[in-house]
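For reference, the structure is listed below as structure tokens.
Heads up, one of the protein chains got dropped from this complex, but the rest are sitting where they should.
Showing chain A:
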Amino acid sequence: MTQSQNIHEETAVLSLRGVSKKIGGKTIVDQLSFDVREGEIVGLLGPNGAGKTTTIRMIAGLIQMTEGDVFVRGSSIRHEWKKAIRHIGAIIENPEFYPYMTGYDNLKQYQRMNEWISNERIDEVVRLVGLEQAMKKKVKAYSLGMRQRLGIAQALLHEPSVLILDEPTNGLDPAGIREMRDYLKTIAREEGISILVSSHLLLEMEQLCSRVVVIQDGKLVTVRAIGGASAAEEKSFVRVMFRVGRFDEAKQVLGSQEHAEILQVAEEQNELLVALRYKDIPETVTALGAAGVPIYQITELKQSLEDEFLKWTGGNRIA
């Protein structure tokens, strides 16, 4: 365990170490530590008011931290802000631009702030986010989706190592959310960049991230890999809903199965929710058939991140 942690530290692009923020005696972020590794897309997950935006503001040096430090490619944001911030591209809350200027003029503003950004680089990031057609339009005529893209172009302009996005899908319609997800993946691949993305949209995180950091009330709740080994392990057990006739017999048969557990019964709907091993499903169906139980429906209930999230954060569980 310690060995693997060491490996993580070596390849970490962004590390938070015991970061806290207190405002007026209230602890908004409490001893938060986690890493974002090379090329990784990490979700920062938490309900409203969990402290996601506050954490991101501290990472970017917009607000001072009360304790702890953030390291970006080994440079401390507190003590070597210039060196550290060079590797960060960020959108914090909504992407806000000068509305009376064109998209291009807005990007030129940021180009002038770092001398290594070439005009070709502007064209390149504009192409990457697909805004070629909108560059001559004033930003006040942009849709929210277009502003998000311009925000990402702004964040990529200086070739950072880590992209930090605070709820980038906030306010986007389902098609916009999907597009955003697709081009974030493209960007991560093409630019070889790490991404830290905050959200309370859990499904989003499942489809985008390889790891999620869950926080609540400013505290770290858990760090989970998604789609990795640990998830596969949990998947060997599945939750299956049986809708049957002859409810009582079905209950008896399922109850007597080895390695199966009835999680919930809904007698009015004739439904039974059972946790069992995936490979045992055919056997269970045969047993029900042998007992003369008619089966109308078998559905696997995916344990979504959403369910888990509520479990982790102590919300009401919907099973």
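As a working rule, a residue touches a chain if its C-beta (ideal position, glycine included) is under 8 Å from a C-beta of that chain, and two chains touch if they have at least 3 such contacts; residues count from 1.
Just so it is clear, contacts and distances are computed from a predicted model.
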| item | value |
| --- | --- |
| From "Isoquinoline 1-oxidoreductase alpha subunit", "ABC transporter permease", "Protein-methionine-sulfoxide reductase catalytic subunit MsrP" or "Peptide/nickel transport system ATP-binding protein", the hidden chain's UniProt protein name | "ABC transporter permease" |
| From A:M101, A:L144 or A:L172, residue that would touch the chain that is not displayed | A:M101 |
| Contacting the left-out chain in the complete assembly, out of A:T11, A:Q109 or A:Q133 | A:Q109 |
| Touching residue (missing chain; options A:A90, A:L202 or A:V274) | A:A90 |
| Option touching the unshown chain, where A:T11, A:S33, A:Q64 or A:S118 are the choices | A:Q64 |
| In chain A, positions touching the absent partner | 57, 60-64, 82, 85-86, 88, 90, 92-94, 96-101, 105, 109-110, 112-115, 154, 158 |
